[in-house]
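Complex shown without one protein chain; remaining protein chains in place.
Showing chain A:
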Amino acid sequence: MSKLVSIQNLSFAYPEEPDQALRDINLTINSGDFLMIAGNTGSGKTTLLNHLKKELTPLGTHHGHVLINNTPITNLTKLQSAQTIGYVAQDPQTQPVMSTVIDELAFPLENIGCPSDEIERRITELTNFLGLDQMINRAISELSGGQLQLVNLASVLILRPKLILLDEPTSQLDPLTAQNFLTVLSRIRQELGITIVLTEHRLSTIAGLANRMILLQHQTISFDGTPRDGIKEMIKDDQLAYFVPSIPKLFLTNRLTESKLPISVADGQAAIQNAHLKFTKARQSATSTTDNSPAMLTVKNISFTFDRTKNVIDHLNLTVQQHDWLAIIGKNGSGKSTLLSLLAGLRTPQHGKVYLNKQIVWQIKVADRIRQLSFLSQTPTLQFTADSVRHELTTQANELNLSDAPTRIANVIQQCHLKSILNQNPFDISGGQQQLLGLAIALLAKPDLLILDEATKGLDPYTKVVIGRLLKQYQQAGTTIIMASHDMEFCAQFADHCAFMFDGHVNTLLPTKSFFANNFFFTTPINRIVRDQVADALLVDDITPISEGR
């Protein structure tokens, strides 16, 4: 394989930042590599990725060289850069500029002055290759998150680049959609030989597809090798151990000897069969204690439509007991967010009622409602109102008329790790930090009911666990939690009850263990590989090996 990218002694610091964001990076990427960049939040993954694309190189102090095909990246013309390196961003909504799929695909080719017949040929080829041919005339605004991210990828791929960079491309997608997207990426690499470099927190699928992984720790590369070996390195670090997918974690933490560390479900099942491994339940299932509690929220036969042609919520009934933690699971576009906004009283259904402590939720005065109920949306920036993180918290404390405001503010700052960004503008901090700020604002009220829409979106696995434990503390102190999530393992670890959102209503509302144990697709990887032995095992800690090998 020939050398495509060469990074030599690269160091970088953002303006007015005393610490370096990247330190002494040396890396060679070969043509055809599928390289995964792993590391903690703030380890410099995105900064490194952006250094591989001239137009996205951040402002600051640079040392060292980045060469593409032996040409310094700064010497590439705009045209060469567009035709050599493609970039797909984290948020699918930020890239599209045209109104229909076909116009979005034509946009980059028109930019480089491609003749009309050549554009048509490339669109025909690519849409058939990616299965987008049936949606070329659809409006961009009508596409789901997964479809949109695929269009974004296609709009980059159509320039036939040698290298595609992706910054956490699946972080906003549900697990099945994310898996489909990553499978397409793998096909692109295998069938077209295009080099792929991506950053990703969700290692479970990627580790099986990538041929190479680098690990960024303390702003420099601490490991460069195969994903399997990288995972073995990560488990040694206190924080990075949380990033390790559950199947390899099961084998590594229990020291189950395997020459080739299993990563995928199929590998895991094969390893268990080959080594005749037996597992037993490691801990008692946590039984829900909320079943006899009085109802906190009662939903009676609500229906809601945006355009009066189709009910997004259709005659939905739901009761959530006090101190419960209910996770609502469903695909992108299934109506979860709409339901949560109805439960929070932010929208009014056309039919039915939602009662919070026996009061109709949308009739409670807004000032009173925010003291009883907190809501964190999928887009926390739209809930921000001030010009600094500190000001956001003080503003909300004032609106809540908190008697112990300074103490409460200090608590949430510490709980949500906001100390280092207190003076920054909320719109300038990273997506994960925005999520944490949104959560801190929601927790200030110590609400009776906390409604969270994709609360773990954009968070790294370590921060997720920290937040999960924090929410558990609030729940134990009396808060009821309703959460919509794509994150199966987070739901399995922390929720008391889970339910599906499908076809406008909530179904299969069951205690978490029973819910996942009876699911086939929407369940955890551990459940998939050991369900024959321990039916309700969901997480690594749920099982313990009783025999090791033949």
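Just so it is clear, a contact is a pair of C-beta atoms (placed from the backbone, for glycine too) under 8 Å apart; a residue touches a chain by one contact, two chains touch by 3 or more; residues count from 1.
Just so it is clear, contacts and distances are computed from a predicted model.
S.K.: Since a chain is absent, check the UniProt entry for it and pick the matching name: "Fumarate reductase subunit C", "Energy-coupling factor transporter transmembrane protein EcfT", "Paraquat-inducible membrane protein A" or "Gluconate 2-dehydrogenase subunit 3 family protein".
M.R.: Answer from the UniProt record of the missing subunit chain: "Energy-coupling factor transporter transmembrane protein EcfT".
S.K.: Which residue among A:N40, A:S155, A:S246 or A:T463 touches the omitted chain?
M.R.: Counting the whole complex, the residue in contact with the absent chain is A:S155.
S.K.: Please identify which residue in A:Q8, A:T61, A:N128 or A:S141 touches the non-displayed chain.
M.R.: Selected residue, touching the omitted chain: A:S141.
S.K.: Of A:Q95, A:Q149 or A:S264, which one is in contact with the hidden chain?
M.R.: Counting the whole complex, the residue in contact with the absent chain is A:Q95.
S.K.: Identify the residue among A:T77, A:S259, A:N292 or A:T407 that touches the chain left out of the display.
M.R.: A:T77
S.K.: Of A:F107, A:F129, A:Y355 or A:F502, which sits in contact with the chain we cannot see?
M.R.: Candidates A:F107, A:F129, A:Y355 or A:F502; residue touching the omitted chain: A:F107.
S.K.: Going by the contact rule already stated, which one of A:S186, A:Q269, A:T379 or A:T508 would touch the omitted chain in the full complex?
M.R.: A:T379
S.K.: Footprint of the hidden chain on chain A, which residues?
M.R.: Counting only chain A, the missing chain is touched by 53, 55-56, 77-79, 81-83, 85-87, 89, 91, 93-100, 102-103, 106-116, 119-120, 123, 140-141, 155-156, 159, 341, 344, 346-347, 366-367, 370, 374-375, 377, 379, 381-385, 395-396, 399, 425, 427-428, 441-442.
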